[in-house]
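For this view, one protein chain was removed and the others were kept in their places.
Let's turn to chain A:
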Amino acid sequence: MATVTPEASLNALPRADGSARYSYAGYTVTASVNGPIEAQRRDEHAYEAHVDVIVRPSAGVGGTRERHLEFILQSSLSQIILVKNFPRSVIQIVLQVESTPENAYVNTKLVQASLNLPIIPALFQTAVLALLSAAVPMKATATSTVVAVVSDDGSKKIVADPSPQDIREATSLHVLAFTSHDELLLSESEGDFTVKEWDGVYENAQKICCQTASKQDGIDMVLDDDASSPDMRHFLRSTLETKVASDLHWK
């Protein structure tokens, strides 16, 4: 499978404070960020800003699954946003899923109640990009990835950014997010795995999410077996650099 590189465009929506469109591994998500704006009475918090995350699925209306995704994203994003700087206000993040990977082999149902782990990195990445585009003060950026453990003739193989077919065959599926301080921000796993396997997954995911830091020594990690998987932190940086360069072009 040819790994396509992630693509993103910033400020795609003219009326929002910030917005981003991100597509990778079959997922396309558009996010808009408005904030800090005045909070309604019920959302108002005396000491910090309320982070409001809304996830809209590509088809149909959001159900319990979307509520759960919103809850996961909200608790992670409010950790990296400087919420204490904006008491009594709201930072609203709306995430619209535009497309999800299609697979002829996997039966797709419109309404599914089960947890949708592989979509979390796409949503998370888009939200971070949109927050950066809206210039919301943050204490760190974060990167996220999904990793599957696939049983391959008795031996376990770790696959980064698995396809729907891989996910179907996987014994376990893991989503991890790291902040730019290399701290584990989010970890969601399901399936059947051992502590040892989780360690392997952790190392793999850390490599994908935090690679730029280790590349600073000037050593290019060519020997990596998953060298094809993208370097998320570098991607985040280069996207913003391109944006800043084009914005300041008139100077």
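As a convention for this text, contacts are C-beta pairs under 8 Å (C-beta built on N, C-alpha and C of every residue); 3 or more make two chains touch, one makes a residue touch a chain; residues count from 1.
Keep in mind that, in the parts below, contacts and distances are computed from a predicted model.
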Subject >> UniProt protein name of the chain not shown, from "Origin recognition complex subunit 2", "Ribosomal RNA-processing protein 43", "NADH dehydrogenase [ubiquinone] 1 alpha subcomplex subunit 8" or "DNA replication complex GINS protein SLD5" >> reply: "Ribosomal RNA-processing protein 43"
Original post:
Which residue from A:R56, A:K139 or A:K156 sits in contact with the chain not drawn here?
Top reply: A:K139
Original post:
In the full complex, which of A:A12, A:I37 or A:L82 touches the chain missing from this view?
Top reply: A:L82
Subject >> Interface with the unshown chain - residue positions in chain A >> reply: 47, 63-65, 67-68, 70-72, 75-76, 78-79, 82-85, 107, 109, 113-115, 139, 168-169, 174, 179, 181, 183-195, 198-199, 202
